[in-house]
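One protein chain is absent from this view; the other protein chains keep their places.
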Amino acid sequence: MEYTLKEMMAITAAREIKNDDIVFCGTGISMLAAMAAKNIHAPECVIFFETGAIDAKLEEIPLAVADSRVMYHTAANGGLLEAFATMQNRVTGAQVLGILGAAQIDKFGNLNSTVIGDYFSPETRFSGSGGGCDVASFVPRSMIFMQHEKRKFVKQLDYLTSPGHLDGPDGRRKAGLPAGGPQCVVTNLAVMRFDDHTKEMYLDGCYPGIEPRTVLDHMAFVVDVSRARPLAPPSARELKILREKCDPQRLIL
Amino acid sequence: MEYTLKEMMAITAAREIKNDDIVFCGTGISMLAAMAAKNIHAPECVIFFETGAIDAKLEEIPLAVADSRVMYHTAANGGLLEAFATMQNRVTGAQVLGILGAAQIDKFGNLNSTVIGDYFSPETRFSGSGGGCDVASFVPRSMIFMQHEKRKFVKQLDYLTSPGHLDGPDGRRKAGLPAGGPQCVVTNLAVMRFDDHTKEMYLDGCYPGIEPRTVLDHMAFVVDVSRARPLAPPSARELKILREKCDPQRLIL
Amino acid sequence: MTRLKKDKVMNLKAAVSAFVRDGCHLSIGGFTLNRNPMAAVYEIIRQNIKKLHLYVHSNGQGVDELIGAGCVARIEVAYGGTGKFAATCIRFRKAVEQGAIQIEDYTNYQMTLRFLAGAMGVPFLPTRSSLGTDIIAKWGFSREIRRAEPGLPDHKLVVMDNPFPGWGDTDQVVLVPAICPDVTIIHVHEADRRGNCRMQGLTFADVEQAKAARHVIVTCERLAGDDELRHHSDQNQIPFIHVDAVVPVPYGAYPTACYRYYDYDPVYLKDYAGAAKNDERYAAYLARLRATADHQALLDGVGPARLAMIQADPTTGYAVDLDRR
Partner (left out) sequence: MTRLKKDKVMNLKAAVSAFVRDGCHLSIGGFTLNRNPMAAVYEIIRQNIKKLHLYVHSNGQGVDELIGAGCVARIEVAYGGTGKFAATCIRFRKAVEQGAIQIEDYTNYQMTLRFLAGAMGVPFLPTRSSLGTDIIAKWGFSREIRRAEPGLPDHKLVVMDNPFPGWGDTDQVVLVPAICPDVTIIHVHEADRRGNCRMQGLTFADVEQAKAARHVIVTCERLAGDDELRHHSDQNQIPFIHVDAVVPVPYGAYPTACYRYYDYDPVYLKDYAGAAKNDERYAAYLARLRATADHQALLDGVGPARLAMIQADPTTGYAVDLDRR
């Protein structure tokens, strides 16, 4: 069955989401991945937004985390304080899977969403952390969406906005952060994970038709590709649900 | 016109309340004083409770600050966090007049509502601070209700629950507390105030028929009585409003 | 994890025995004579759970009954009183004077901030309350006890210079340590099977107490339909992700009040205060209480006339002209 790259990304990410996850979502494809998981295999998982909306009935795709569409038929409508406290909280936070994106990523999964160039006279200014750094700081597991490009998978971030594993296996502990950190990076080519011991990124799986060499060609640093396996394409059922239930207006797909 | 001592106390205290005061209230006579002020001369003043109720329509006297009667027809129903933040807040806190009571008071207006005797094996245990210490810490002005007895006006508190002027003019600043402190003590005999310079208690006014000597006889420490003036009894209008509008069931009076 | 499951309804006996163990760190919601989770308190007494470490701010009636029944070893508390019915809670007072329980004193705001810190997942929060007082100077739990017990922070309170000099016009602050109870029990107006909660009137510190805890038991006046609370969900204060057990118990706060449902029962509270003053009468009270099979049996003993008397007026939310002398 035919599918687009965006559909492959959304389904690949959705497969990471489990029935007992509380999923912290941003806009765009991350929201779509969470909606897909909920409709496909994880009916009890909960989607929640930093704006304070928990478990909305998402009948239409929200175009921002403050979209009124996240406020309808929720478990509760709070505010930012409640949302972030839920993640910093030891009990509820332990269940949260954060989904993040960024302009740059390094081999330890640290993210830059602030500037390209010098912070004090930037070449390019981005939106800034928003809740990204908060989520990356608090939750035990996160999933990162990236476009696989050399200028995005960099040796040295221009600005470290959101903490991944920082400088390696002991980085988060030394900095005073809770244990955990990013568990995978879902790109337009592949899925990367982090080695249990070194906390360095490695290639875990390639999309159908993508070779490990192609992945490496799109990165400014080298990663271990020895563990790479081919990833399954979206099934007909997955695609049907994604297209018909999650984004029938095709606002994101 | 005939009146009881409780009525005299309630009216005397009510006269301290101004139209632009936000009045922090406990139960009992303090609530009655605030209700009287609101009905007699300060219609815009606001009564609020540590439980989070602001400006309730008090159609019946509440018997506790958590009584459902404080929840009716309020400006907002919050919780303890909001109530105490309102007092610690620089802008709203500046407008708050706190009304407090205690088991013991010293010459600087510090209060004990915790124990008589040693803290670690008390002769008598009281309820404890509740919100008393919070209010006394935060707000610039407070009014204290006391029974005038030797064992209550003491040289040395058994336990300092709520800060008055601490050890004198510079006490609050040294401890890190906001400026202010108690402005008066309303008793069953008199009204005491605190000297601008020494922050020590002095006798400001006696109830009709009470001599300064009588007041001194009811205290374990000596205060300046040179400034004492006779206090006016409740007027007919004050009494009528107090009896008919504030406590028609005579639950407190 | 079970916190996302769709049906958490349990009966009270099962919920209490599943989560409330001897020696556990417990907090209960409500304030003095309002919305204490009394049905759960009575069930704890029936199950004779012992050595509780109790965290409360001003939860008068519930605290006094738990202490009176001998369930409590330690208490961290701001206020032990039940308004006009007991300016100081009577069994609480006796227990402290007799050294039967250990006590640590905080203020109401400090206890609330401590629950909030737990809910927020931070080790402490700052305030200016209690600077210069014995709340800071005197520790009910000694340094030795605190060091020996991993369940207690090393300090009661910490006074600190403002690290942002002059900012907020403040030179010093008091840091209050977080509380994360093993279990919090609150009584709410409505809850659904999954655990979404809606309270009416003041929420006191119930939300913070619940969110701070490892486990949360919610008793509710009424079990709402699965979709019901999703409408106007702005009015839900606690989403289901914080809740372990939902227990429908009509009159679950009785003899304390539940705004818009019923008032406190002045007769019960006065009789209780009377019994509490006398050890023999109190033993009889406890024996009668323990003889009830459950909360419904207790209510049956009270009788429909008394319950009718405290029905809330639909406009004001309390029992208008109730005889409260």
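To keep things simple, chains are lettered A, B and C as they appear, and every chain counts its residues starting from 1.
By our rule, a contact is a pair of C-beta atoms (placed from the backbone, for glycine too) under 8 Å apart; a residue touches a chain by one contact, two chains touch by 3 or more.
Worth saying up front: this structure is predicted, and the values here are computed from it rather than measured.
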| remark: Of A:S30, A:S137 or A:T187, the residue touching the omitted chain is A:S137
| note | In the whole complex, of A:N77, A:T92, A:S142 or A:T187, the residue touching the missing chain would be A:N77
| message | Residue by residue, what part of chain C touches the chain that was omitted? | response | 117-118, 120-128, 153-155, 158, 160, 162-168, 170, 173, 175, 177-178, 180, 199-201, 234-235
| message | Please output the residues of chain B touching the missing chain, sorted low to high. | response | 19-20, 22, 44-46, 54-55, 57, 73-78, 85-93, 95, 138
| message | For chain A, which positions touch the chain that isn't shown here? | response | 27-28, 50-53, 59-60, 63-73, 77-81, 84, 88, 90, 114, 119-134, 137-138, 159-163, 166, 171-172, 174-178, 249, 251
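The rule is short, and it goes like this: only the chains that are shown with their structure count from here on.
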| request: Compute the shortest path length in steps from chain A to chain B over the network of touching chains. | output: 2
| query | Given the contact rule stated at the top, which pair of chains has the most C-beta pairs in contact? | reply | B-C
| query | What whole-Å value do you get for the distance between chain A and chain B if each is reduced to the mean of its CA atoms? | reply | 56
| request: Let me have the rounded angstrom distance from the C-alpha centre of chain A over to the C-alpha centre of chain C, please. | output: 40
| message | Quick check on chain A: which residues sit in contact with 2+ other chains? | response | none
| note | Residues in chain C with touches to at least two other chains are numbered none
